[in-house]
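What follows is a single structure, written as structure tokens, with notes after it.
Every protein chain of the complex appears in place save one, which is left out.
Take a look at subunit A:
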Amino acid sequence: MSRVLVGVKRVIDYAVKIRVKPDHSGVVTDGVKHSMNPFCEIAVEEAVKLKEKKFIKEVVAVSCGPTQVTETIRTALAMGCDRGIHVEVSGKDYEAMGPLQIAKIFAALAKKEEASLVILGKQAIDDDCNQTGQMTAALLDWPQGTFASEVTIDGEKVKVVREIDGGLETIKISMPAVLTADLRLNTPRYATLPNIMKAKKKKIANMKPADLGVDMVSRVEVLRVDEPPTRLAGVKVETVDDLVAKLKANGTI
């Protein structure tokens, strides 16, 4: 019946200090702590909540990447998803993987699994693209409720309260649809040890992008990665006259 696809991404943990590789080709990822993208956690929590409220029957967690992403899928299973799908992408393909390829994979899976909803995090904290949800909806020609801070299912429609610059926008879209989770959608539960133990029994299916008919060729090439410029130390002045003189010298006034 009603099935929800949830996308989870394995990213460098939010609390880790990022270091750029010496050759400026990317960021150091070897030996660095990874975890589930915080917005993906919120997406998983929303899907599980919808299942607990009996609006949907099954929650499927999907992740794309090398073998390590199965850890992230296991965390999603421990949070309450029913089963997982691991789309295996490794090596050069994984490094070049971006929102477009993920969107194509999710579009193919959504059709294959006959999902009524695809819930994603609004953006990943490593690339900050904020594109995957929107691209997936476009490829499927489904309505999208992005930056969702409140989701209510009302029959065959979904009422989404979106967080936008001016405040909050409420829209009603028909299912099937794509939703992207914003920070204030819910409070994700912690995957405790007993839950992780229980989740070991749940299945994770394995497949390749080729099985879904998706080509992983990237149209984007990363030329260079640099650290942000270091903040210059501020200058302290003694009197107001000093401040005015400094500002004049700077050309500000």
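Here is the rule we use: a residue touches a chain if its C-beta (ideal position, glycine included) is under 8 Å from a C-beta of that chain, and two chains touch if they have at least 3 such contacts; residues count from 1.
The working rule: contacts and distances are computed from a predicted model.
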| item | value |
| --- | --- |
| Complex member absent from the view - protein name from UniProt, among "Electron transfer flavoprotein regulatory factor 1", "Trafficking protein particle complex II-specific subunit 120 homolog", "Two-component response regulator" or "40S ribosomal protein S8" | "Electron transfer flavoprotein regulatory factor 1" |
| From A:91, A:194, A:234 or A:251, residue that would touch the chain that is not displayed | A:194 |
| Per the touch definition above, residue among A:57, A:184 or A:198 touching the missing chain | A:184 |
| Hidden partner interface residues of subunit A, rising order | 14-15, 38-39, 125, 183-184, 187-190, 192-194 |
